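Note that one protein chain is taken out, while the other chains of the complex remain in position.
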Amino acid sequence: MSDPRIPIVILGATGMVGQRAIQLLAEHPWFRVGALAASSRSAGRPYREACRWNLDGEPYAGVGDLPVLPCEASALVRGAGARALALSALPSDVARTVEVALAEAGWVVVSNASAFRADPRVPLVIPEVNADHLRLIDRQPWPGALVTNPNCTSTPLTLALAPIHREVGLEAVCAASYQAVSGAGYPGESAWDLLANVRPHPGDEEQKMAAEPKRMLGTLGQNGIVQASFSMSARCVRVPVVDGHLVAAQVRTRSTITPERAASLIRSFDPGLDLPSAPRPTLLVDDRRDRPQPRLDASAGRGMAVTVGRIEPCEVMGLKLFCLAHNTLRGAAGAALLNAELLRSEGYLERLKG
Amino acid sequence: MSDPRIPIVILGATGMVGQRAIQLLAEHPWFRVGALAASSRSAGRPYREACRWNLDGEPYAGVGDLPVLPCEASALVRGAGARALALSALPSDVARTVEVALAEAGWVVVSNASAFRADPRVPLVIPEVNADHLRLIDRQPWPGALVTNPNCTSTPLTLALAPIHREVGLEAVCAASYQAVSGAGYPGESAWDLLANVRPHPGDEEQKMAAEPKRMLGTLGQNGIVQASFSMSARCVRVPVVDGHLVAAQVRTRSTITPERAASLIRSFDPGLDLPSAPRPTLLVDDRRDRPQPRLDASAGRGMAVTVGRIEPCEVMGLKLFCLAHNTLRGAAGAALLNAELLRSEGYLERLKG
Amino acid sequence: MSDPRIPIVILGATGMVGQRAIQLLAEHPWFRVGALAASSRSAGRPYREACRWNLDGEPYAGVGDLPVLPCEASALVRGAGARALALSALPSDVARTVEVALAEAGWVVVSNASAFRADPRVPLVIPEVNADHLRLIDRQPWPGALVTNPNCTSTPLTLALAPIHREVGLEAVCAASYQAVSGAGYPGESAWDLLANVRPHPGDEEQKMAAEPKRMLGTLGQNGIVQASFSMSARCVRVPVVDGHLVAAQVRTRSTITPERAASLIRSFDPGLDLPSAPRPTLLVDDRRDRPQPRLDASAGRGMAVTVGRIEPCEVMGLKLFCLAHNTLRGAAGAALLNAELLRSEGYLERLKG
Partner (left out) sequence: MSDPRIPIVILGATGMVGQRAIQLLAEHPWFRVGALAASSRSAGRPYREACRWNLDGEPYAGVGDLPVLPCEASALVRGAGARALALSALPSDVARTVEVALAEAGWVVVSNASAFRADPRVPLVIPEVNADHLRLIDRQPWPGALVTNPNCTSTPLTLALAPIHREVGLEAVCAASYQAVSGAGYPGESAWDLLANVRPHPGDEEQKMAAEPKRMLGTLGQNGIVQASFSMSARCVRVPVVDGHLVAAQVRTRSTITPERAASLIRSFDPGLDLPSAPRPTLLVDDRRDRPQPRLDASAGRGMAVTVGRIEPCEVMGLKLFCLAHNTLRGAAGAALLNAELLRSEGYLERLKG
């Protein structure tokens, strides 16, 4: 039986996000796992030996026998073809050297890594928010293409605020995150640090979270992306939650907006996308006063919907709300896959036929 | 052996805060447990039978044999004397009927309950912040007195911001809390709700947290407390932590202040108090990038110090920081006890000699 | 569109197990929710108002508008018909008065309650283990019928040991449990008690866990069930896990059996059932040295499979292993539903046509 689905090469296949991507592809209508790549330590071994499978469900999701390729451009081209579609779940430093090299080689890369998210040549895309930014690809100097998705903490906030920004314009956002441990990969955070504890994020997460929404809510101009002109401040804290990043946001808009109007805009948000991983609706509003909660709500829309709650007046900023998304699905593996679906839908995978 | 220490009647002795108060009194230099009172369900039984002891250390902290009195003013006066010092850890609805009745009867009550925190006759006091508000007592219409301490979430924020407010004036504060389960009492939150989860606080915690700092940072005027005139917005979230409330705050001041100056003000904050439960220093600044953390830092200063960290510039508000305090010590039992110490130090316990 | 599926009345519909049952029925091929019953406090209100929905997925699983009936036999007969199939998720004391009354009224009741599990007239059944015990119904003095499923902790152990018992006979079992909080219902355990803690089960769980496997692994004789003649001892401990009871068992058999042979018997265990909720296979053996784990393995076989691991020699008892099942699915709601399926398959629902 030949599988007519388009093969995807998973870069960083043994990590938390790589495993989620493989799990999602097991039942994907358009794509399948084509090849797996990981660090040189894993290369050459069958996936089941190279990988400590961390997720529930069938270990290795049916691809345990695939050999693991090294994450070097030339070896990947040799092993997986001159033109290929890749989903990158690489650490940032590895991504930096490999992703552009693959785009130069003619590959189309959808990346979850942070390495090129701020690169003016590379679109940072959530399909429901800024699919049009994809046209940056037309100006990319490579025969292939490189597209990124945002950080897992920027994602729920950007999606929740998109309809408000379009209607009345954002002026400033204060945010505080409650981030799940899966966002740190595996082994990630030590149990000692997180048991019955919360921990301010010591890295540059706050910078990413402040910068990425402005870029995605910006516009595509002659000279690239023009950032949206609101100010943004974030505090990021890791909490003992398995999956699902919650964000508390206090929001000032350019024109006044009532909480009821904001809720209505969020509820009726319809990006009009018809992609397999795009949930319908994209945004859910939960009216219960103690929601959203990561353990109960992160899986809404098969982990791809964003749940918003407690949309209320704010004495300081005007409006406040909570929003939540599954960080390794909507915030990582599912985000990259959704970008791959958008690329196909927009015709960019034609490049692979070159 | 007669114990020369001043007896305190613990109201709400079987709850989480009551137990902490009893534990603190076991080794207190000025005060001792005089009598215990709880709901009518417990009244008449020895404390060890009425109480499910929830804390570590010696069960019942040496007072297991004391009979439990009912929480009614007349019964309390009969059982514990015409004039007495009481520490109230009562639920708000019970506090509302009992506390003023006791003040009318001549008792001096230090209360952790929220019932009278917003009453213009009643001082809401953190000794290091607004000891002078105690003079409201002089205008109280009762032969006794009633003093309250703030909510456990307002406490670390008010203490951390006090030196900044004094120096440059607060204009606006956006805050988000990470609150421990002990703040909900016992049994409090269900394990089902909190395991590997966080939960927006469904009650009126956000209102309390926004109102109380303005009152405490206000000034005592002719006609009572004049609130400080900054705006304040809070988001409150319960997290799976045992003890210790962390608050992320984004702060706008009337005059510009650098993070370094803010840190210096916090470090050098010295209220000049000489009370047994007052920690020295009051405020700690921890420079480690992943601090403060509730499990490791809540016990600083025997649970009475506030730890501040990550004092940094904020793109939206100017300044941001984290602050943390132990919610049942500095935020409840220890706060009430510290108020009792202040009352003694200021001579207000002379009323008990009437 | 009329729904041809058999209606089931859920008794105890607002609790943790009742909610799971309703969730399972939303997609069940044979059965649907017919009516909902709960305590008199809830009776008369629509389910969405009477119930605090605790599970993920769609709140109220599509039956939020159904009115809640009281849990009294006469009211149930009035409200849901003279003959009906009921799934009881009642507390034991309520079950004791209602379940037999309903069987006397002609209802067929599959109960998860412990009230009648030890009653000699009532079969205690896991379909894959002792479906033949169902024939006790033929001797029941009621026009309806009453069938029970075991405690959520007995379940994984009984299923894991069944193939070994059949082959070589059990002589003695020492067990220790690691039980999830959902087993205590809602609100169940306090977060204060379980955060970063484990807690010996203070109730009679150890007695149930020791008694029930002997009954189910026994045989149906002239005078009722003849218990299997092994001895059994259990220690039960609640752990901070959401769903999934793990059991460590040390096992002495009548004839020697190697771990390899035991694993082979478990792997090849095939009860030959063709029921919608029966997983295939019933028992999984996981060879990874750190499995089974509740968070990752409880959902195997849609929460109805039992996962067994670390089958090894034991210096004291001969054989040791871990086994795991989802406590509110295989151990409660799914167990009762599986018994309902077995009743239908064995023709016992014909009684409802009387």
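Order of writing sets the labels: A, B and C. Residues in every chain begin at 1.
Heads up, the rule we're going with is that a residue touches a chain if its C-beta (ideal position, glycine included) is under 8 Å from a C-beta of that chain, and two chains touch if they have at least 3 such contacts.
Worth saying up front: this structure is predicted, and the values here are computed from it rather than measured.
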{"item": "Contacting the left-out chain in the complete assembly, out of C:A43, C:L87 or C:V173", "value": "C:V173"}
{"item": "Which of B:S39, B:S231, B:S299 or B:S345 contacts the chain that the document leaves out", "value": "B:S299"}
{"item": "Selected from C:L136, C:M232, C:V306 or C:A333 as touching the chain missing from the view", "value": "C:M232"}
{"item": "Identified contact with the non-displayed chain, of A:A50, A:C71 or A:L194", "value": "A:L194"}
{"item": "Contact footprint on chain B, counting only the chain that is left out", "value": "55-57, 195-196, 242, 295-297, 299"}
{"item": "Residue ranges of chain C at the interface with the undisplayed chain", "value": "172-174, 176, 178, 193, 195-202, 210, 231-233, 235, 237, 239-242, 246, 248, 250, 289-296, 309-310, 314-317, 320, 322"}
{"item": "Residues belonging to chain A that touch the chain removed from view", "value": "16, 54, 181-182, 184, 186-196, 240-242"}
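Rule of thumb we're sticking to: only the chains that are shown with their structure count from here on.
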{"item": "Rotational angle, Cα trace of chain A fitted to chain B, multiple of 5°", "value": "180"}
{"item": "Rounded Å distance between chain B and chain C, as computed from the means of their C-alpha atoms", "value": "47"}
{"item": "Geometric centre distance via CA averages, chain C-chain A, whole Å", "value": "40"}
{"item": "Residues of chain A engaged with two or more neighbouring chains", "value": "195-196, 242, 295-296"}
